[in-house]
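All protein chains but one are shown in place.
Chain lettering (A, B and C) follows the sequence in which the chains are written, and residue indices restart at 1 in each chain.
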């Protein structure tokens, strides 16, 4: 919000995590977004999640498109490399980056305009290709940076100061499920307690994880006619579950009512413990999830929580059978077949 | 297939339709596709449908992208204007054409590469905008024209001569339903009896009608490992209904078992009579349809038929509140506010 | 302390924070001067951001009528602490610093060679109003009141502007009037004579209008008969599409049915926007899109299609700072090559270069005639400076007797009469073929439009000769275009000279002033203002008639000079490029300085050669 120098004492208790990093080590530049913008809360949640996961900040690569949302990677993880690419095309840039170095954590940050309007094709294709990443849309139903036009996620009938949206909305969650994402969640920028564990679980998921975060634009889409306003989401938020993210098995101690808690172990050993809020919701069944979401969306509900999880995710690198070391670490010796091989090749062309 | 001059006596009985046009009047140039290509059968079905509907051929505008499929508009309706635009972008060109003249029938013809790969964004957006059109994908799971690479609709695990597809497939029907298409059908190029009435119904539908036609590529994707081959589709075709298209109410005479037939009247007075083959299938329920399709797709079935119909379709022109006459028919007098108005406008700027 | 003394000839600059509500106060300040009959030029400098970052607003007051950017600041109003240092540094020696003196500032924050005028704006506003939002907004009006009093701006004029502004929201009028008065009173009481800058009523504005280029171009599109607009938001073109929507709602709704004689869609991206324009153009409607550099890049493939398939289409490029996302809120003329040669393969396109909003209106309307006449994409090359700043310019005018030129379209009757139709046949020898619109005739005139090569009858062909035939016709069509596009405007210097200068677009205003200054220094230049590409013959003649020609452009790579050299087959040595491309509008001072320096060098060289 402000342009002032960074305040010195924001965190009275700078408790270091396992790696010895404090919260501060996960922060970025001061945000230049509007005061109260939902996107800033998502940045905070990302900082919190990485801090709690004891991630080395520089092992994260942050990629984004263009928009207020796409600016945010500048505002967290200042020790990570970031790439603010072009509008709607972050998914392909992230795909290439991931191919080049399978060893980093890829965080794709985008907006609803960036991903559902200009970038819809890339969004879907990057997911169907099973890129190991966390893909977050900071979804406010408008183009913030170009001053408030409706984006493709605005619901039909949404009203802004100057117009009404007549087009059918793009359902990014539905698209991601259709395209084969193996981790799909929806959350709300105003609900840090829900969002932080979801981000943590997504980071530990070794496949295409997609999180759609409703993130109100206080400047252009927080009014009464909007289904992306703070008030609307608060009132219509229908969380299907609450997630605890647990790094190691032995941390689990408490006992729960049978049927109310579901535990999923991920490949890296982490445990996702889902407290069922809707007992009939089964996040392991993709078709069920789609159906549930569609039905509840028609009723005007904003279904949130971990919506779908495949504990056996796919990863492009497995499909491509690439070597275990990052491709960018291979040098001349490993890559160049040399002059000897060339002699044989020349012969083939004679 | 051949380059020879058009044979003279292909239709022994050239019975004229109500407008006095014969079948021949709906034909186009000789196809240059491979012998046996599914796309040619779709052209034949289109010709048949337009003939039976007594459409004036020149009232149809045919638009396409690039590909074998996108070449086909040259091979039917030779008296219609056609526009073979650029790869993957037919939807936007069609959208503009439709805005310019709401009085023509718009036929968008595309391929799976054209619509699901490069053109996915435009495909979805043109549907969510509720453009009054018939949008047909001639879906063979490959890029025919560039010689057989997998397209985005190829199922995971599909095998071609040289490779296996590892990416999740794009489900165009699912996408169309998600995006708000008001008429959604799937058919098979090898099943003319199913396809022709579907095309007729789609043309009479005054909104975004989408038909995905599985259309085997005999050259590159008709082998054993393909889910888009003639054999596979014949074996796994699970038609949920059969459609009779009836132009006027009084034509209806026969009586049917209760529950086996469903009739829907469209805005133009035409009747769609659906013979239920799966009694539990309800094409008027979008969410149900999506769920059914997903479930049956997971079982390896190719569900065909009229999958979804909203008898009250939307049309962009209604949303935009455009005048009833085509915009392209308005002249200087209707469009130019003139010098008088300009004086007042100048004043506003002082 | 020297004091700049000037009447109706100075520059005031406001430094504010994005989203603080200062824009309308500053605008009112500027307009009050205009209402006093004194020409002004204003320029907004804003960030690519919504709230909280620095913005500036520059008001040039020029009784002489110069409306380009002059350069320099006589009176600075730094309301943004973040940029204070730079703002203070930017004042010309002897100039004025008008600041909010509510909080004391250390002497190091000031300069010795300027005149400091403090007014406790915050204090005054806070003591009068309670609500934070009121305090913030009305403080802006307090400084306007104070400045008006300092400069001698008539209070009634300002009051009237307040009334116009808040017509309908009448309860806002009183506090705003009061704020003006509070500021004014303070100055009248405590700061009499503090400022040597004065506004004095004149009669130099006449019937001119004050309007921005996007608004004007949008109106031009309404008058030009555009019915279809497909666009995607991008600074600085967004306001053109939005203005088109606004004008259409006023001017294009059928009075009886209340239905719209227009269709505007916000596309999902620029590829879709240009696709829709091409679809509509193919189908016989006048259609356009408005975009900026990144959009132009994305549209390349489609533009190539429109060129080759010969589809009328109009593209407004409101140029901003490139390359890539570049400087999205800064101005440049740097999309010239990418538009002139848009698309892979051999292509050439038609570009128009309006100099101000008045001409933006005219060329915008004309673009639609040209598109249909020439069956080609037409680019209207605006820039952020024209597009998003209000300019004082001649009022719009329209000749009611003129009908739209719909170009060569075969009708049902033509076809019925048996007129020969070949879509790409050059019947008239001007290389422009006839087209038919979809749905024209049941059995005649249908053809297949494609981006692949085809013969004169639109039949697909891969024959070399057929391809070449078509490509040469397309070149000849560009020759024909030279007759139709707006011609350049030339002026002879007062004295015969072997030197010329070529310029175009938003450079025009600064150029006029620079020429005046140069002339007063004894530097005489014949001038030519380009208005279109391809260049009509007189452009090449102009160059050939001079030993040396300056080409003034707002880009790094001398893109217009490239076009001149390449298309005119002119020796590059003839040209001297004057390039300004830091994203700010070019100034008269910059041009004057650059040209005089080069002239001195040239003179020296000549003298040396003569020895």
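Everything below uses one rule, namely that a residue touches a chain if its C-beta (ideal position, glycine included) is under 8 Å from a C-beta of that chain, and two chains touch if they have at least 3 such contacts.
Keep in mind that what you see is a predicted model, and the values were worked out from it rather than measured.
Novice: Have a look at C:288, C:391 or C:581 and name the one touching the chain we're not showing.
Specialist: The one listed residue touching the chain not shown is C:581.
Novice: Which is it among A:100, A:164 or A:279 that touches the chain not included here?
Specialist: A:100
Novice: Sort through C:1, C:131, C:256 or C:569 and give me the one touching the missing partner chain.
Specialist: Answering carefully, the residue with contact to the hidden chain is C:569.
Novice: Against the chain that's been left off, what residues of chain C make contact? List them.
Specialist: Listed in rising order, the touching residues are 47-48, 293-294, 296-298, 300-301, 304-305, 307-309, 321-330, 332, 334-335, 337-338, 341, 343-348, 450-453, 462, 464-465, 467-468, 471-472, 475, 555-557, 559, 562, 565-566, 569-573, 581-584.
Novice: Touching the missing chain, which residues of chain B?
Specialist: 1-4, 32-35, 66, 68, 86-88, 117-118, 120, 143-147, 149-150, 152, 219
Novice: By the contact definition given up top, give the residues of chain A that touch the hidden chain.
Specialist: The list for chain A reads 56-59, 61, 63, 73-74, 78-86, 89, 91-101, 103-104, 121-122, 125, 129, 316-317, 320-324, 326-328, 330-332, 334-339, 341-342, 345-346, 349-350.
To be clear about the criterion, only the chains that are shown with their structure count from here on.
Novice: Taking each chain's centre as the mean of its CA atoms, which one is most distant from chain C?
Specialist: The most remote chain is B.
Novice: So what's the Cα centroid distance for chain A and chain B, whole Å?
Specialist: Computed from C-alpha means, the inter-chain centre distance equals 35 Å.
Novice: How many angstrom between the C-alpha centroids of chain C and chain B?
Specialist: The computed centroid separation for chain B versus chain C comes out at 44 Å.
Novice: Which residue numbers or ranges of chain B touch two or more of the other chains?
Specialist: In chain B, the residues touching two or more other chains are 121, 125, 129, 316, 320.
Novice: Residues of chain C that contact two or more other chains, please.
Specialist: Touching at least two other chains: 268-269.
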